[in-house]
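Before any comments, here is the structure.
What follows is subunit A.
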Amino acid sequence: MLLEINDISKSFGGLTALQDITFSVEEGETLGVMGANGAGKTTLFSLIAGHAKLSRGTILLAGQQIDGLRPDQISALGVARTYQIVRPFRGLTVLENVAAGALYGSHQEKSMAKANQMAHEILTDVGLDDRANQPAGSLTLAGFKRLELAKALATGPKLLLLDEVMAGLTPNEVNEAIGIIETCKQKYNFTVIVIEHVMKALMRMCERIVVIHHGEMIAVGPPEEIAQDEAVIQAYLGAEK
Partner candidate 1 sequence: MNNSSNSLRFIGIGAVIAIFGGLSGFASEYMLGIGFTLFMYIALAQSWVILSGMTGYISLGHVVFFGSGAYVFVLMWGLVPVWLGVALSGLVVGIGALIIGYPVLRVRGPYFVILSFGLAELVKNLVLINEARMYMSLRPVFGAPSLAQLYIAMLVLAVAATGLTYWVRRSRFGAGLRSIREDEWAAETIGIPVARLKLIAFALSGIVPAMVGAIFIMRSGIFQPGDAFNPIVSFTIVTMAIIGGSDDAPGPLLGVGFLVILQELLWANWPEIYMIILGILLISFVLFAPSGIYGWLSANISRSKKNAA
Partner candidate 2 sequence: MLKRLLTASLVIVGMFGLLGPAHAADPVKIGFSIPKTGLFAPAGPSQLNAYLVWQKMVNDKGGLDIGGKGRRKIEFVQYDDKSDPAQAVKIYEKLITSDKVDLVMAPWGTQHHFAIAPVVERHKFPLIGNTAASVALRKVKPGYLWFTTPMMPDNLAKEMTAMLKSRGVKSVAIMYNLLQFASENIQFLKPALAKAGITVKFEAKYPPDIKDMTGMLTKIKGANPDAVLVHSYPGDSILYMNQAREVGINAKTQYVMVGPAIGFFRGMFKSNLDGIVTMAAWTPGLKNTTGSQEFYNAYKKMFKGHEPDYLDSVEVFVSAQILEQAIAKVGLNREKIRQAVNTMTFDTIYGKIKFDGVQNSITPAGFAQIQKGKIEVVWPKQRATSAVVDKGAWAK
C-alpha cells in the first residue's frame, strides 16, 4: 500500500471541510477524486502534501506516518503536487523552474549540470523543451499547466497529486495532456491521485474513483461502478446537472 488515509478530518475554525475520510492507494494505481466545487478535494491534497494540519486521523506513505511533517519533507519523501491555479516561478526561466524541482524534491540532486540535464529530459517529455530558456511568465495557460506538471515530475515523485491540470484546456489539449501523463507514468513509474472536473478524462485515466460530497466520502470504486452509484448520482451528478 503506497498511501493510506486513515479516518482523517479537517476543520477550519468551526467549519468542517473534510470528515472521516478513509481510503488507500495501491502502488502504480491511478486514483481519481471527484466532487463539486468546495467539496474538499483540494483540502485533501493540502493535507497529504503537508500544507494544512490534520484535525484528526493519520496519513501513511509506504507505511511511514507523514502527517505533521513539513511540505518540503513530504516532498523529499516522494509526494509531488500541482496546483489548480498554477504557481510557476514567473521570474525564472522554464528550465530553472524544472531544475529547481530536481535539485530538491526527492532527488536532492547536488549537481547543477545533472539537474539541468534532468530538467531538459522532462521538458522534452512534456513538450516544452523548445521554450526551456524563456522566462516562465511568458508561457500560455496550456504551457503553464505543462510546466506545473514538469516541475512536479522533476522532484522524482512516488506519488503525484494532480489538481485539475486539464481545467481550461481545449479538448485537443486535454487529449495531449492525458497522453503525456500516461507516458510519464510508464516511464517514471509513479502513482497518481487526480482531481478533475473533466469527467471523460477521469473516466479514461482512473482505475478507481473516490467521490467526496460536502466533506464526506460517499463512494469509492471503479469508474463504471461510480457512474451507476445511487448516492453519487443523487448527491453529485444530480446536484450539478
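We adopt the following convention: a residue touches a chain if its C-beta (ideal position, glycine included) is under 8 Å from a C-beta of that chain, and two chains touch if they have at least 3 such contacts; residues count from 1.
How were these picked? Simply put, all candidates are chains of the complex that A comes from, given by their letters.
Keep in mind it's a predicted model, so treat the numbers as computed, not measured.
By the touch rule above, subunit A in this complex touches candidate 1 out of 1 or 2. Put simply, subunit A touches candidate 1 in their complex at residues 49, 51, 70-73, 75-76, 80-81, 83, 87-92, 96, 99-101, 103-106, 108-110, 112, 115, 151-152, 154-155.
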